[in-house]
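Contents: one structure, followed by commentary.
Complex shown without one protein chain; remaining protein chains in place.
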Amino acid sequence: MKLLSNYLKEMKIAARGFYFYIEIAMAVILVGILLLVVSETSTSNIKQFIYNDMPQKIAEYLKDKSIEDGDARLANPTEFELKPAEFVITNQETGETTAYDFDDEKIIELETIEMLDSSTGERDETVYYVETEEDMIRLAYSEREVGATVAMDAHGKVSTKYYLQGYETDRLESLLYISHSKSPAVINAKKDRQVVRTLGVMETLNNRENLVPIFLVYLGSLMGYFIVMAYIFYDKAEGVIRAFAVTPSSMWKYLVSKIFVILTTVVVSSSIITIPVMGGQPNYLLFYIFLIITTFALASLGLLVASFFDSISKAFGVMYAIMISLMIPAFSYYIPSFDPLWLRFFPSYPLLQGFKEILLNGDTGYVLTYSFVFLAGGLVLFVLADMRFKKTLTV
Amino acid sequence: MIKKIFLILKRDFLSSKRDAMAVYIMVIPLILAVGITLFAPGLNDTTVKLAMLKSDDVEHIEYMEQFSKVELFNSVDELERRVEKRDDIAAIAPTGNSYEIILQGNESEIVEEYAVQLNTLYELGSTKEETTAQLISFGRTVPPLKAMLVNMLIAMTIMLAGMLIAMSIVEEKVENTINALNVTPISQTGFVIGKSLLGGTVAMLGIIGAVIITGFYDINWFMIVLVGLTSMILSLVIGFLQGISSADVIEAAGGVKLIMLPLAGSIAVYELLADKWQWTMYWSPFYWAYKANNLILSKTADWGTVLLCTAMVIGLSLIVYLVSLPKLRKGLS
Partner (left out) sequence: MISVKNLSHSYNEDGNFAVKNISFEVVNGETFGFLGPSGAGKSTTQGILTGLLKLQDGEVLVAGYDIKKVQNERFNKIGVSFEQSNVYGKLTARENLEYYAKLFDVPTRDPMELIHLVGLDGKENVRASEFSKGMKHRLTFARSMLNNPELWFLDEPTTGLDPAIAATIKDIIREKAAQGTTSFLTTHNMFIADELCDRVAFIIDGEIKLIDAPKSLKLQYGQKLIDIEYIDDGKIVKETLKTVDELERKRIGEIVNNYEIQTMHSKEATLEEIFIQVTGRELVYNETIK
């Protein structure tokens, strides 16, 4: 009963503040953005500037063939502004350097072709055909995109000169070299005979759905960590913790009621974000179990941190450092090749992966394992927070 | 008035020194800058991972190592177990006279394409010596991802400075010291400037430090300082609005969360959406600040664009300030 009284009191206070409504409003805005602005398929922004150093008819033929084969589509011409620029280019093989110095400014209109992804039919890359090699080099430099001169000699042999920015890795450069060691026809023929075996038919999250775990973790559970601290410091400023301490009610009930408010807020806001986007696809029982347990764990962490400080400004450094460190695994989420072992020890890593698995109806074992880990960790943190609060009440 | 402004700055400085908040706001960007410097090469190296058998041809393994990160395993079972882990990795295993590429099924397309391409080239015996490609370099060494991270760091520092001001104002309100200041000769404008100086100064130092640490020595420093100063105006306006309209620290936290939406939206639109959608964020001063910093860090900025972005930041911040002026005055009195 005391726990219920505490919880109802906390909800009343939360409902009379703005924060609760900001959370809900934020969730509504985000789901609106997801549904209305973010498309289900990701469209690539890769650009390439090409100068065809070959007879025009052949260049046209090659373009038309790509379009006919369905590998590309013609888009509206695009205007680019060329500004004065000065730079030096280096041939990676010979070391030869060439200096360029352009004083003029001009606007040019380029023929634009969108290369299409073979499986989705969506734009994979945008290719701009430039009339002169100098303009192509200028554009590659100013737009910081790949430029290429595709030349065909009298025997019909094609060679390509790539203009790269300079920060590309050795591996990528090596790949470019060997990708041009055989003719495209030979390479494609061999490619078609490659055997690919998948271990299962795995669902993947589409471009829009892929954002949901990020929102759930960083605007849900992680905010719970931050906001529970704000609630505690607010109560410390009001002095009501001391009033509570001289009642028969235990400190842990006070702390739990705070967490329950956070949980209520997070469950509501997370539902607003997830259900419209994912529909009936995920296992919602598992979803809410994982959400509640992980929010509890992070909120307990927030309680423990708050117990060491008197005010939010004093706690700011530690609070902020923990928040930033919890954000780092987001890189791994978006750049799968960046996946060092040490990153997996950040709590937000299994959070992101766990939500992803739930939304995909994937590895339940992984989700349950980490639910247990977070529950155990959360309980330990909670007990420590309870001990700290009892110890650090001052007159 | 100048003396009184500096008095407020001094009080805020002393208070912040004891709370160490200003120190954190200055130091944390520097620490993150070190992190970016250390991790950017790893982030930039976006080549695919491959799993292969130890018993495979040494030549095959060495060939693949030129183009990807290779992990070696003892059996096909181990390969399959490795592929089933949640990161994106493809396995290449010998089958008779050929090879098969093993995937879990949920990898991004580029993983499959890369593995197929590499194995194809290996089977064709493609070598660098036979290539018809030449590579020409513009000599740039800073990857765009690193510049983006530094730019995001700058945006975050600006927002933090605003948060510092907001918290400081909320603190003055809770302790009721605003009323104490209202019965002194310092004007409201003087109070605003005095309060803003600490947050602005601290953030500026943090930004300059972060830019230096991440190796962007040879940018146009006049431009970045100009954009930094105008961004300070933005963070001051935000900080004051948040501080004045928040009765307590929880509301201030909620306000900060709301501000993150246009900030994150500006970055997302600039980085991810096509040119034709950029106009959707023209109303956000964060967008213009981010754009200007991006151009400066990538050394493609010209004064015309920088001044335009600066004008937009100042103009939009001023509009917000003027619209909220009655509320600001009411909150300060």
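All chains are identified by letter, namely A and B, in their written order; residue positions are counted from 1 within each chain.
To be clear about the criterion, contacts are C-beta pairs under 8 Å (C-beta built on N, C-alpha and C of every residue); 3 or more make two chains touch, one makes a residue touch a chain.
These numbers come from a predicted model, not from an experiment.
K.L.:
Which residue, A:T41, A:T247 or A:T364, contacts the hidden chain when the whole complex is considered?
P.N.:
Reading the full complex, the residue touching the unseen chain is A:T247.
K.L.:
Given the contact definition stated above, which residue among A:K57, A:H155, A:R193 or A:K391 touches the chain not shown here?
P.N.:
A:K391
K.L.:
Just to verify: which one of A:S5, A:T98, A:N207 or A:N361 makes contact with the chain not shown?
P.N.:
Only one of A:S5, A:T98, A:N207 or A:N361 touches the chain omitted from view, namely A:S5.
K.L.:
Among A:G95, A:G239 or A:G365, which residue is in contact with the omitted chain in the full complex?
P.N.:
Missing-chain contact among the listed residues: A:G239.
K.L.:
Can you list where subunit A touches the absent chain?
P.N.:
Residues 1-2, 5-6, 9, 12-13, 16-17, 238-240, 242-250, 391, 393-395 of subunit A touch the chain absent from view.
Please note the rule applied: only the chains that are shown with their structure count from here on.
K.L.:
With chain centres defined as C-alpha means, what is the inter-centre distance between subunit A and subunit B in Å?
P.N.:
13
K.L.:
Within the complex, which stretch of subunit A touches subunit B?
P.N.:
17-19, 22-23, 25-26, 29, 33, 43, 45, 83, 87-93, 117, 119, 140-142, 144, 157-167, 169, 171-182, 186-187, 190-191, 194-204, 219, 223, 226-227, 230-231, 233-234, 237, 311-314, 316-317, 320-321, 324, 331, 335-340, 353, 356-357, 360, 363, 366
K.L.:
Contact residues on subunit B for subunit A in the complex?
P.N.:
16, 19-21, 23-24, 28, 32, 39, 42-49, 66-69, 80, 83-84, 86-88, 95, 98-109, 111-112, 116-121, 123-124, 126-144, 160, 167-168, 171, 174, 246, 248-251, 253-255, 257-258, 261, 265, 272, 274, 298, 300, 302
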